[in-house]
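Note that one protein chain is taken out, while the other chains of the complex remain in position.
Per-chain numbering from 1; labels A, B and C assigned in written order.
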Amino acid sequence: MMIIMKEGATGTDIDDVINRLHAAGAEAHIHCGDPVTIAVEGDREEVAGLPLEVYSGVDRVVTLLRPYKLVSREFHQKDTMVSLGSTLLGGGHFGFIAGPCSVESRDQTLEAARFVKEAGATALRGGAFKPRTSPYAFQGLGEAALQILAEAREETGLPVVTELMDVRHLDLVLRYADVIQVGARNMQNFHLLAAVGEVDRPVLLKRGLSATIEELLMAAEYIVRAGNHKVIVCERGIRTFETATRNTLDISAVPIIKLRSHLPVVVDPSHASGRVELIESLSLAAIAAGADGLMIEAHPAPETALCDGAQSLSPAGFARVSARVADMVDWVGKTLG
Amino acid sequence: MMIIMKEGATGTDIDDVINRLHAAGAEAHIHCGDPVTIAVEGDREEVAGLPLEVYSGVDRVVTLLRPYKLVSREFHQKDTMVSLGSTLLGGGHFGFIAGPCSVESRDQTLEAARFVKEAGATALRGGAFKPRTSPYAFQGLGEAALQILAEAREETGLPVVTELMDVRHLDLVLRYADVIQVGARNMQNFHLLAAVGEVDRPVLLKRGLSATIEELLMAAEYIVRAGNHKVIVCERGIRTFETATRNTLDISAVPIIKLRSHLPVVVDPSHASGRVELIESLSLAAIAAGADGLMIEAHPAPETALCDGAQSLSPAGFARVSARVADMVDWVGKTLG
Amino acid sequence: MMIIMKEGATGTDIDDVINRLHAAGAEAHIHCGDPVTIAVEGDREEVAGLPLEVYSGVDRVVTLLRPYKLVSREFHQKDTMVSLGSTLLGGGHFGFIAGPCSVESRDQTLEAARFVKEAGATALRGGAFKPRTSPYAFQGLGEAALQILAEAREETGLPVVTELMDVRHLDLVLRYADVIQVGARNMQNFHLLAAVGEVDRPVLLKRGLSATIEELLMAAEYIVRAGNHKVIVCERGIRTFETATRNTLDISAVPIIKLRSHLPVVVDPSHASGRVELIESLSLAAIAAGADGLMIEAHPAPETALCDGAQSLSPAGFARVSARVADMVDWVGKTLG
Partner (left out) sequence: MMIIMKEGATGTDIDDVINRLHAAGAEAHIHCGDPVTIAVEGDREEVAGLPLEVYSGVDRVVTLLRPYKLVSREFHQKDTMVSLGSTLLGGGHFGFIAGPCSVESRDQTLEAARFVKEAGATALRGGAFKPRTSPYAFQGLGEAALQILAEAREETGLPVVTELMDVRHLDLVLRYADVIQVGARNMQNFHLLAAVGEVDRPVLLKRGLSATIEELLMAAEYIVRAGNHKVIVCERGIRTFETATRNTLDISAVPIIKLRSHLPVVVDPSHASGRVELIESLSLAAIAAGADGLMIEAHPAPETALCDGAQSLSPAGFARVSARVADMVDWVGKTLG
């Protein structure tokens, strides 16, 4: 159950409600968003019978049918907007995140940052720590990569999105990243979710390969419940029997999440398809379906990339896709950045 | 292996090639399309060594990497266009097929035909024979339904798309339908595919719930190989673990099929999602991804429908979606009908 | 709703119940099994209120929670036993069906029949009509194959299990087959199901590649509802993301179907795995899980087979597996044949 307070509700109003709930044996948590809301855990029968709507300052009481609360659209009706450096993502602002799969070298990353910036990207992606199926594959450059990303930000002004794989690296990543990415394989690494929920930094949470939409929103709930409201969720393809693509882009996840949650949704057509020749079609489809942003892999020389070369756009390819993306963003009535 | 003949190739040219192939022990089939092509079965080594390119009238010889031949883009580079009554579908012409899941009554069907025509549909769908999971569910009105569909066509001018479930009904369906639909559950009913391949009537072939894209194109190959080149393939969602939607729309299938085949591709967002609130988003995404048409369920009164009510648009809903569809068709540079 | 009559119920008892149901506006169908049962369609409220238990001859009234009725365990508690020639399958009798994927020649088939008989098989499988993904693959020998199978039966005494793909071939197949197989791709070919439901011949119904267990039982319901109670269902693997096996054997389907239905269940480890080295393990697992039979591919010379060579046992391999199968059948307390 969620209690949504009115705009002008006072601290005393809030205390009164909390006290009444505690007296009835329920746990209650205050979320100081806009509006202030009170999440009641347990939804016990005693609480269900309380005349909470008549308390001063209470706007309405929402009984939730779904297992997530704080991330639900019922709880918070307005679209959440998350900062990407000096630009926004969500609520009519379209975020365009691009860059290489991994930071391989200073030159490769700076070059990538320049050409994606030139073509209209609003943020730079790049992996410093790489989750790889094989222990024998390139695992990322670690802190050296983070320093290169920071340098690229300094030169281009693009905020940096990079993945955190290990809770022990949180402080390190916080020193460099504008947005912390939680990867698909860690979507249900619940302690990692709780940890990024305790810091004040936007989080981009990717859907697990076989996670349902409900599980994705529950994972986001872990972060928001720990106090961090700045969450972007990312559809990046699910695992099915089809082998023509690396994964199957679940395009329906975009409108479903927009209906059920106030969180912004980004689509990653690169990991979803694994094929560079599909990026344009899938990017346009994602925007048409209502996505708040895209996350695309691009590399100065895809044929030499240490990972994901087959799904990375070249500078020319990225420029071509970006022009179409900008047109479609305009068509749906959103603003780039 | 496919042999593509030049535009001016004569009957003698063709005979010479065929005779040479037969002499080498291969089977060869002529397909009198534009251009004339000769499909060679077996791809035996002896044939591979023949200097076929130097024969008179031969344009080029194509070795196929994929198991389908006649439906492949390598075999026929130009987009196939299929007639929907007096309009077209494919090659820049967008087909917009709409109507009820089943023909339930004369009134319901005529009313549906009128409002979808009014909103811009270019063909009418409606089931006379219904494949239902339960033997206790409504199974369709049979020939009476076909007569009602024909009446709706007479009044509105919309060509009729209706499903054939049983090879014994082929003559009956041919008397009424402009386009024969082969449903998802019959995608690998190979004798049904061969039967519709022997008639001169467009076929709309729906992807099976767990069919790969390659299997869909192989099923289309069954039809084309039997002589009928007028095939439209339809992406209608695949079966995955996700339960938020009835099926998972595989939006990537659209660009993949366009790359690999010359056949037109239609998307059915109604069956893919099973949810009326997603139809607009998914329709726009499909067009943006390159679809040549849409197939949407609409009903004068969805809440009373005998099947698929939850995924059928009302007249007002359909009008709203149609307006957006028309805009997006325009944006991608295609013509409606 | 199902009405189960007592053992000694008279025709008048039955008529009384039927008349009462008709008077209340319900449709009722008599099934002359043991015991006699009356299936009531519609489950309308009026019917729900009738005091049917107090009618003479009525044993009990069962309200069904699942969408299938006649095949449910609630409806008929005793295991159904189906004849395989002079042996049985179900109710403690284990059926062991083996033979080649396709009938390729008289020699190959007779040889296969001999060695599977020798090793303990109780029925011979062999395809005359083959559903093949590719129109260019071997499609079966048709009636010539059926004649060869009949000859093999005459020599070895093994009853013949063969697939019916096309309702137009029903009479032909009935002339030769002891058990009609409906293949995975036709599991929801509802007119074919209805057609085999109208004849008095055992049917082996294979689960579709992406059919749920409930859908499989609904398909069986189509057959039983049309009057044919002799149905065997077959688990043969479902389509998943895993690629190490051709399909994923859903071993849990065996105990689930045994709990929910009275129909016997057979497992096909050959199609489920596609790998000859797994046949023994999966066969033993199937028996341990409660299967009433197995269906295994075997070929005199698998390396030359026209289809499914990689999953077909050689004579020596089949003998080895059969010995272990016989031991395990004994361990679970069942009788072979």
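By our rule, a residue touches a chain if its C-beta (ideal position, glycine included) is under 8 Å from a C-beta of that chain, and two chains touch if they have at least 3 such contacts.
Nothing here was measured: the structure is a model prediction, and the numbers come from that model.
**Q** From the list A:105, A:188 or A:314, pick the residue that touches the absent chain.
**A** Selected residue, touching the omitted chain: A:188.
**Q** Taking the full complex into account, what residues of chain A touch the chain not shown?
**A** 41, 67-69, 131-136, 165-168, 185-186, 188-191, 208-210, 215, 218, 221-222, 225, 239
**Q** In the complete complex, which positions of chain B touch the hidden chain?
**A** 210, 239-241, 243
**Q** Which chain C residues would touch the chain omitted from the figure, given the whole complex?
**A** Its contact residues with the unshown chain are 210, 212-214, 238, 240-245, 248-256, 259, 272-273, 277-278, 281-282, 284-290, 328, 331.
Please note the rule applied: only the chains that are shown with their structure count from here on.
**Q** From chain B, which chain is the farthest off, judged by mean CA positions?
**A** So the farthest one, by centre of C-alpha atoms, is A.
**Q** Provide the C-alpha centroid distance between chain A and chain B, rounded to the nearest whole angstrom.
**A** 38
**Q** Taking the mean of the CA coordinates per chain, how far is chain A from chain C in Å?
**A** Averaging C-alpha atoms per chain gives centres 49 Å apart.
**Q** Would you give the residues of chain B that are in contact with at least 2 other chains, written as numbers and ranges?
**A** Answer for chain B, listing residues that touch two or more other chains: 210.
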